[in-house]
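Subset of chains shown; positions unchanged.
Chain IDs A, B and C follow the sequence of writing; residue 1 opens each chain.
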Amino acid sequence: MSEFEIDWEREKRTGVAEAVLCENKTAAQITAILRSTGERALLLTRFTVDKFEGLPEDLRDGLDHDPASLTAFHRQPNRQLVHGPGIICAGTSDLPVAREAQRTLAFHGYHAPVVSDVGVAGLWRLMKRLEEIRSFSIVIAVAGMEGALFSVLAGLVDVPVIAVPTSVGYGVAAQGRAALSSALASCAQGLVSVNIDNGFGAACAALRILRLQETN
Amino acid sequence: MSEFEIDWEREKRTGVAEAVLCENKTAAQITAILRSTGERALLLTRFTVDKFEGLPEDLRDGLDHDPASLTAFHRQPNRQLVHGPGIICAGTSDLPVAREAQRTLAFHGYHAPVVSDVGVAGLWRLMKRLEEIRSFSIVIAVAGMEGALFSVLAGLVDVPVIAVPTSVGYGVAAQGRAALSSALASCAQGLVSVNIDNGFGAACAALRILRLQETN
Amino acid sequence: MSEFEIDWEREKRTGVAEAVLCENKTAAQITAILRSTGERALLLTRFTVDKFEGLPEDLRDGLDHDPASLTAFHRQPNRQLVHGPGIICAGTSDLPVAREAQRTLAFHGYHAPVVSDVGVAGLWRLMKRLEEIRSFSIVIAVAGMEGALFSVLAGLVDVPVIAVPTSVGYGVAAQGRAALSSALASCAQGLVSVNIDNGFGAACAALRILRLQETN
């Protein structure tokens, strides 16, 4: 009997398809999971190039692997992408996390533009893109270091804002604890947060809201 | 010139009215804020009975103060409450936080039922109310101690789930850190969290989503 | 005089045979310990492939080394395995820790089945194996991330439940602190915990209980 128990009903139940977090799995374990997947769609995250290259060639060929976000699509459903959330990203170092969110949304049929390099230390950079930012119906905010972007953004827009603290920074910022605390302790109302570096989770939360809109 | 700068435009800008966190304010400071408020509506949170009784009588008379949630309404807009999010609460000790969320939603026109005492240690209690829980379009989950409720709930429903960790518990649970970590590190997809004991913030996040639905 | 002082009387005294934690030992130190062991049985844990390959060939030949659990048996007593505890494992990433527990129990004569991929985010996976889970007289629960499995399991069965938090996860979950806190702060009664990733320790605790049953 297989030791993998993929939750194929998850998409129906929670609005989000099953995904496999590859971080603590070996290439052999990932191979076994893919072999049991058949023609069903599957999203793989935290899937390093090393592990990807450890797969048999036929499996590699069947995957759309993106090194910048460490994600891969297996049998991605063929959908026309529709306009989705905006991903606002403080600095270029935060881009891998932003792209994990972007790819997760693309896998589920949404195109989510990334607005980058708008850290609050140069507020004019944020301000000159404010109209674009205000055009989104959901905002995913991605920032490391002190995470001041979260509070500023949540005060500027009236749509749901999902914070993704990143592990970018050093000293007291390292591992994203400072940015996470900023998201949670924010003086701005209605801001919510996911775990550090969890671009995937932020996209899933956005998908739940989008699904709500659609069923309206 | 006054040293208080209430943000009266906030509701228009962010979908959520201005609120005053009374925790680190003296009765004198709260009095000054209320005197400058005039006939505008204002929500006050973390407003203890002691501080409330420290106000002049005429101000007290104009407030709808609720000791169970430590909130007060000043000139609450006269709205008919419409059906809103469900508030799922692990234990009776978490009720004050759940009620802060409930009152914040009521202030903005939504009736949010509280489903209480459904901690996962007795899973049948949760299961027998599952139909009711699945009827809500947004779920606010309130739990202290180890916060296992968050992951279980997020796996059972497909709508947005906002976790509110509470400071209920002792030892390693104390101050809500364990419950917060459970919300953030959850294996369930699409769960988001606010700060410990921040029922107000969870309600505000829900209001942003509700506003999105309405403008659809 | 040797600097190693193996506690050969331990099994008689505590019901659990002597074991060597190889984590902070060099291959040379492990070699010296094995040379002094003679024909006595010894369990080695956290024994990486690198260190194993650093041993002289004759010692390697005398060991039953299992890379998946990083354990090795030296002169394992020849016993017929009897039915033992059940090991319930949240995800495939937790399997190395689960297997350390399994191998430790096997070394002492018990067959402990692993029930895997039953994380609470897909509760039906756990529920459909509930009968099997309820058939065990002791449950070892292995989970990382937020560790919600511990509370759910302890509420579903009435036998002793030993939690083994694992270091699986990232951000606030990393290093297993979140899962450990969940085990300790659990709202479920009668749950006990061992150190993070300590599959060996959980098996030893189970052995003490099993010994109690046998001497009844």
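The rule is simple: a residue touches a chain if its C-beta (ideal position, glycine included) is under 8 Å from a C-beta of that chain, and two chains touch if they have at least 3 such contacts.
Note that the structure is predicted; figures quoted are calculated from it, not measured.
With respect to copy number, the whole complex recorded in this structure file holds 8 identical protein chains, 3 of which are shown.
In this section, only the chains that are shown with their structure count from here on.
Chain centroids computed from C-alpha atoms place A closest to the centre of all protein C-alpha atoms shown.
Centre-to-centre separation of subunit A and subunit C, using mean CA positions: 35 Å. In subunit B, 154-156, 180, 184-185, 188-189 are the positions where the chain touches two or more neighbouring chains simultaneously.
By the touch criterion stated above, subunit B contacts subunit C in their complex at residues 90-91, 119-123, 145-148, 150-152, 154-156, 169, 171-173, 177-189. Put simply, subunit A touches subunit B in their complex at residues 10, 13-16, 19, 137-138, 154-162, 180, 184-185, 189-196, 200-202, 204-205, 207-209, 211-213, 216.
Residues 3-5, 7, 9-10, 21, 23-25, 29, 33, 46, 165, 167, 175-176, 180, 195-198 of subunit A touch subunit C in their complex.
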